[in-house]
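Every protein chain of the complex appears in place save one, which is left out.
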Amino acid sequence: MFAEIKGLNEECGVFAVWGHKDAAQITYYGLHSLQHRGQEGAGIVVTDGEQLSVHKGMGLVNEVFRPEDLTLLHGKGAVGHVRYATAGGGGFANVQPLLFRSQRGGLALAHNGNLVNANNLKHQLEGQGSIFQSTSDTEVLAHLIKRSGYYTLEDQLKNALSMLKGAYAFAVMNETQLMVALDPNGLRPLSIGRLGDAYVVASETCAFDIIGAEYERDVQPGELVIIDDNGLRSERFVSSQPRAICSMEYVYFARPDSNVDGVNVHTARKNLGKQLAYEAPIEADVVTGVPDSSISAAIGYAEQTGIPYELGLIKNRYVGRTFIQPSQELREQGVKMKLSAVRGVVEGKRVVMIDDSIVRGTTSRRIVRMLREAGAKEVHVRISSPPIKNPCFYGIDTSTTEELIASNHSIEEMRDMMGADTLAFLSTEGLMAGIGRDSLEPNCGQCLACFTGQYPTEIYADTLHPHAKV
Amino acid sequence: MFAEIKGLNEECGVFAVWGHKDAAQITYYGLHSLQHRGQEGAGIVVTDGEQLSVHKGMGLVNEVFRPEDLTLLHGKGAVGHVRYATAGGGGFANVQPLLFRSQRGGLALAHNGNLVNANNLKHQLEGQGSIFQSTSDTEVLAHLIKRSGYYTLEDQLKNALSMLKGAYAFAVMNETQLMVALDPNGLRPLSIGRLGDAYVVASETCAFDIIGAEYERDVQPGELVIIDDNGLRSERFVSSQPRAICSMEYVYFARPDSNVDGVNVHTARKNLGKQLAYEAPIEADVVTGVPDSSISAAIGYAEQTGIPYELGLIKNRYVGRTFIQPSQELREQGVKMKLSAVRGVVEGKRVVMIDDSIVRGTTSRRIVRMLREAGAKEVHVRISSPPIKNPCFYGIDTSTTEELIASNHSIEEMRDMMGADTLAFLSTEGLMAGIGRDSLEPNCGQCLACFTGQYPTEIYADTLHPHAKV
Amino acid sequence: MFAEIKGLNEECGVFAVWGHKDAAQITYYGLHSLQHRGQEGAGIVVTDGEQLSVHKGMGLVNEVFRPEDLTLLHGKGAVGHVRYATAGGGGFANVQPLLFRSQRGGLALAHNGNLVNANNLKHQLEGQGSIFQSTSDTEVLAHLIKRSGYYTLEDQLKNALSMLKGAYAFAVMNETQLMVALDPNGLRPLSIGRLGDAYVVASETCAFDIIGAEYERDVQPGELVIIDDNGLRSERFVSSQPRAICSMEYVYFARPDSNVDGVNVHTARKNLGKQLAYEAPIEADVVTGVPDSSISAAIGYAEQTGIPYELGLIKNRYVGRTFIQPSQELREQGVKMKLSAVRGVVEGKRVVMIDDSIVRGTTSRRIVRMLREAGAKEVHVRISSPPIKNPCFYGIDTSTTEELIASNHSIEEMRDMMGADTLAFLSTEGLMAGIGRDSLEPNCGQCLACFTGQYPTEIYADTLHPHAKV
Partner (left out) sequence: MFAEIKGLNEECGVFAVWGHKDAAQITYYGLHSLQHRGQEGAGIVVTDGEQLSVHKGMGLVNEVFRPEDLTLLHGKGAVGHVRYATAGGGGFANVQPLLFRSQRGGLALAHNGNLVNANNLKHQLEGQGSIFQSTSDTEVLAHLIKRSGYYTLEDQLKNALSMLKGAYAFAVMNETQLMVALDPNGLRPLSIGRLGDAYVVASETCAFDIIGAEYERDVQPGELVIIDDNGLRSERFVSSQPRAICSMEYVYFARPDSNVDGVNVHTARKNLGKQLAYEAPIEADVVTGVPDSSISAAIGYAEQTGIPYELGLIKNRYVGRTFIQPSQELREQGVKMKLSAVRGVVEGKRVVMIDDSIVRGTTSRRIVRMLREAGAKEVHVRISSPPIKNPCFYGIDTSTTEELIASNHSIEEMRDMMGADTLAFLSTEGLMAGIGRDSLEPNCGQCLACFTGQYPTEIYADTLHPHAKV
């Protein structure tokens, strides 16, 4: 089902809390608000100061956890994780947090991101006798920690992190300490908040709102934050590098109510829509957005152009896991599942259709066709981000270069393939301006690699096929 | 969970098809798009011309039907139903379509609405030896049909319908015919469409878009439509009365992409928002709506006032049946489940909060509090419909008069209870103007009873407690 | 799965209690112990003296009832039912107890048996305007009660019962009274017990043992027992007839720990085995029984002949609903599911294989083959009941006459078809002697119709196809 519409997948969402007597419950609600970052699996590890307990499983947070499961997770500290559906399977062994137990104690790890040197590191570690049960990068960090030779978790972790390249936001917890770390470029978001006396950490700030916590600050690139019963300390494990936060978090992934590195996502999206209106105006009767991710941009485009925003496309809210797919025959007869065009709104109209991004282009083609079948006189496609021409190696499952429609076709070719009357993308300058981060930083502190091909980190030979993992 | 936010419940959604070889599949997708009209139970009866088969159950459409269930429902004609969760239980026996079998054949019935003389009729029927297994009105119709003395289903049905008072949209099917009927005032919506050679009937037109059918017309008040292998015929079973379609379908129930009696719901809602802006403007920084039902009105209000529309409230999409409720303690600490305020948008702002309607007022109070806790400087509540002061006897589960906050309190009292800075409702004139139906008809062809107390039908003594059914 | 082995199906099990504050819980455990009488569906109706509540569903007792379901069933009186899987479907509408609600109150009915004049009665009732939702006989009784013209439930029920022909054990309950009735021949078992001050009624006495109740007596043929807060009263609704309790309850259906009309079933079976040894001895090395129903008879045969009883056949305990059937190919390669022969026991041995009864003969053939494949040198089949030559019209789903192997073949032909070295059945005299009931009553008070063709009741024209029901 998701394959019908999606072309982009976020790796994961991470949540952690320290110093709350209902740590597991808090984490459950936190993960819940991060559910859009991953629907394949979910898990929580808690510590009561003496030992770690875990519950995890495949499915949505509210499928994995029953009341009795939560009740068994006593403790003051917790790390939670939601995981997205990888194309190549993965299954239960990849569901996080990973939990390792040794005679000196346990270690839980949860991760959002992608290491570009994971294969090199695995190779080396296997040479030294390590064996792996999952295909995830996270297990690499566990082995590096164990082999570091240092004695405290803090030193082990610093040493291990110094060997990683790529994008990562890690939460690591043993019986008595919670540590979170962000990669030197700060590619992925990670924020810290307060809930009374407790500390909370989350991939997105929307998790703070749902539990009534207050946002405090974002974790800094290359920062290691150590939280325990003595409070919070900040350490660096690597010298500072310019921030390069993923632009697609603003464009597509993050929830509109989150602030990513201080910028509200809905507001950013609305401004991208306005910027797009400025760069690529058109005469038309209605503006409509592809729900849910493009609504904000569509409202911005409408606000800027004065063309009324209308509900020209609607998404069925009840399409779940067990939904029965229409047969090929019914599909050809026009049976839709997830998205449909609203005849009452678009019939006889010149329609501006806003989408957030284009990966393979198949969804856009289908939507243009729907709009025409529902009577739209003209369909003008406007995309609130630049063409995606390059693969992402930082945890976003864009297709390979061959599948990226924009990497092989001109805009005119794409317009033609989609059957749109006109097609325009936002410029990278427009993208930066719309998001509105500090314009003194290089690229306004953003990663733009999938648009420009300029990667903020080194890329290794065997990173080049991001999905050809063991 | 739904109780937290909801105060209004629609009775049901009806879907039917005749003349399609995949009648059950088509009905499955149709019901799917009507899911917002009822989540408690769903069912489909099909006929292959010789016999009726049924599958129904408690839960969402995609929970009730597994692929193998659909496969077993062979036939060219089908009637389907989704049913909402009644306060007083009901359970499986009330899940529709009801199916009766006799030695002369079967009879399936599906219903949306509420009969105001159901108790009288039941009383009479029991006196004559009828016995009832469900608490639904629909069984009354079945008994009336059976006892009518006529020979053909058409005559039986006409005779039976002539005894009903209230609001109803019925679909009735035997082995060889499908019939649909609407009450004399046309209180509930019911539309007819074409899907190739097949006829389809649905409570809302959004069901036509999802299956690729074309809207043809609405069923008329007091009309009986008979569909079989010879095509469609229209009959009247009662003299014409002025149309009085439920206003709340526009305000709240219907899906925004549906056209109700020819008027697009999203557009109507946006216009209600504009009308509200006109009637009750306010100086403020942002306009926000309570998702999902109030977004259209909020956009209209923003468009009209020029105050930017922002996402100040967000609704979690993954709150399902099995979601674990926060404990009282966590709730007090601020853990939310379904709806949260977006600090990044409302902090330090003067907020206009649009909601579609107010029933008991508890939700509004909670939302105002959330907005203030998220830093809103001022909160101005604007409601895109008039105060609900009277119970509905036509299938809408508003609370009893005592529970309706507006029936016992002045607007100023309500404002105070909510903790809002200002509060305003739309006028009934504004309601009619916003929806924009034919202004020559009485009340523009709308029922306004829950606002005005003027009921379009007679009301009986034992109708007066609409939920105190057997 | 069950089809593999089974050829006989019991209609149902009935349980009821009055005067216990945990009536629903008690009924849950009672039904549990009657689970072998029906696995398709289960239900409980309770009364708290003022109103009836119901929970029922498809599946096993412990699948249908979750703790929260039981908790909602408050009351001092309860009627429960387990239902077997009918060939011709039936589904939820047939799950009992049936519950009818009228403005004068509710009525719950549960039934074990089969009416031979159900079709006649339905015909008449439909002529008078009754309509039916299920295919079960039980609904007929409800309509007869309603139409009886009498005022108290007791009079209504007596009047209605007087119109029924066939085999039945009914439990009927309204808000304030529980009534149970047995057909004039007492074809089906029904016992009364005491649990402290409360009364309990059950199809089998094993239900009393599981709840710690004491057996008091069996309900008598043609007796109506009325239980309410004033205690228990006995009435007759029909003149006395000679008892004709189903022989197959002893042979196969009832649980070995039950006493049926005062006779312990395990003991009866063991004696049938001894009787069989006396009538049809053979020289052999081991005696084995088909688990579970033939173990007792096999032990009796072994005890009588002195040939050691061994475990030559074993039944897998974990074959559940969701068990994956082996493909035809694997089946041919010898993959078994439910039953297998024990090579370590039968290899090189002359085996006496005891089974309780033969319906279509396919299971016996398969078992003989298994035993030979496992190395048995000789296989002697001994059946602890006479050949079944006639259909049962009293609630036992034997196949039609054509399918009954014994109605079309001589014993020698059957032996040949099974591939057994020798084959012998118990005589009807042996059957009566083994069970050991009062030999002064006609047929020792047993029904022997499926063996002899002499039915204890009249049989109607349209009873003759017992499964061709509406």
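Per-chain numbering from 1; labels A, B and C assigned in written order.
Note that in this section a residue touches a chain if its C-beta (ideal position, glycine included) is under 8 Å from a C-beta of that chain, and two chains touch if they have at least 3 such contacts.
A quick note: this is a predicted structure, and the numbers were derived from the prediction, not measured.
Among the chains on display, the ones the left-out chain touches in the entire complex are A, C.
Of the candidate positions C:Q241, C:S340 or C:S407, contact with the unshown chain belongs to C:S340. Interface note for the absent chain: among C:L60, C:A78, C:L276 or C:C392, the touching residue is C:L60.
The omitted chain makes contact with just one of the residues C:Q156, C:S247 or C:S296: C:S296.
Within the complete assembly, C:T205 is the residue of C:T205, C:S364 or C:S384 that touches the hidden chain.
Although one chain is hidden here, its contacts on chain C can still be listed: residues 22, 25-26, 28-29, 32-33, 35-36, 60-63, 65-67, 70, 195-196, 205-206, 209-213, 215, 255-259, 264-267, 270, 292, 296, 299, 303, 308-311, 314, 316-320, 322-324, 326-327, 329-330, 333-337, 340-345, 373-374.
Touch with the hidden chain on the side of chain A covers residues 54-57, 91-93, 98-104, 107, 122-123, 126, 128-133, 135, 142-143, 146-147, 470.
To be clear about the criterion, only the chains that are shown with their structure count from here on.
Homomeric contact chain A/chain B is classed as same-residue, with over half of its interface positions used by both copies.
Chain-level centrality, scored on Cα centres against the all-protein Cα centre, points to B.
Distance from the chain A centre to the chain C centre is 59 Å, each centre being the mean of its Cα atoms. Mean C-alpha position of chain A lies 36 Å from that of chain B.
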